[in-house]
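In this view, the complex is presented without one of its protein chains, the others remaining in place.
What follows is chain A.
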Amino acid sequence: MSVVKPKDLALTEERLAPGHRLCPGCGEPTTVKLVLKASDDPVIVCSATGCLEVSTSIYPYTSWNVPWIHSAFENAAATAAGVEAAIKALKRKGVYKYDKVNVLAVAGDGGTFDIGFQALSGAFERYHRIVYLLLDNEAYMNTGIQRSGGTPSYASTTTSPDGRVIPGKIQTKKQISRIMVEHEPAYVATISAAFWQDLIQKAKKAFAADGPAFLHSITPCPRGWRHADNISIELCRLAVQTCIFPLWEAEKVEGKMVYKLSAPSKQIAKNPDKKKPVVEYLKLQGRYRHLFKPEEKTDLINKIQEWVDTEWDIILERCGEK
């Protein structure tokens, strides 16, 4: 696939229009805009309940320049499956104008890792041609920062607060993308808005896939992560550079899911010296403040680093880099 030029992107229409009410520094609109720009065909969006939905559709206003539906929290995949099926059947009846319409389901980590997982798993097993975009801000942000299956260890949320006895979330993050690969869909990729060209290429692949595609975006939330509004993209970059969120893709080749490390992560794999310590990523975020104040809790930071290293190893292995 050819490299996308910024100028070409700038000239395409804004499918998520300005004027939405998402917070300054929110990672969601940047990611969604970029993903929508990656489709040359018409797109119908199915949103789960969440920040993106409530902030873009306050009646009588809407930010969506594409057909858009929100029905509930846990069913973006099932709703999208219905839209996809309807288009298929209407085409069969010869009453549909467009030959190719992409159906994009968008949900957060709560609506994907947790309550929405059943519908997602079902839709992927049935092999609907939908693109599922996970905006992972690692907690239930729309309801005020509660832990989810996507919350990483020792992050403080309102339902996994750092207390005198328990230092934030004690469990690790569910590795949802690898679980999705095990569904053997057409395409799975992790994306970060800091590496926008990689993101666009992957979104293009997802839309071109002949089956279900899963895009997992690391999506900073200044409110929930308690970081400054102006460093969201920097955090997107650091997440990749520290390998807490490596960039990779997996696609079906001759019936087998083949993992491939993406360029920004591959550089680190080739030069392990370039791998930044995770503490650089943690210390910019208020949700990890208790790991640094009143004194630095080296043991917990080390545990996070160990987890990152182990998971990075797994990814290197899957990508055939080890």
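The rule we apply is simple: contacts are C-beta pairs under 8 Å (C-beta built on N, C-alpha and C of every residue); 3 or more make two chains touch, one makes a residue touch a chain; residues count from 1.
Keep in mind that, in the parts below, contacts and distances are computed from a predicted model.
Missing chain, UniProt protein name, picked from "Lactate utilization protein C", "Pyruvate ferredoxin oxidoreductase", "Lrp/AsnC family transcriptional regulator" or "(4Fe-4S)-binding protein": "Pyruvate ferredoxin oxidoreductase". When the full complex is taken into account, the listed residue touching the unshown chain is A:S57, out of A:T31, A:S57 or A:T190. For the chain left out of this panel, the touching residue among A:V101, A:I179 or A:L300 is A:V101.
Across the interface with the omitted chain, chain A contributes residues 42-44, 46, 53-54, 57-62, 64-72, 74-75, 78-90, 92-93, 97-98, 101, 118-119, 121-123, 125-126.
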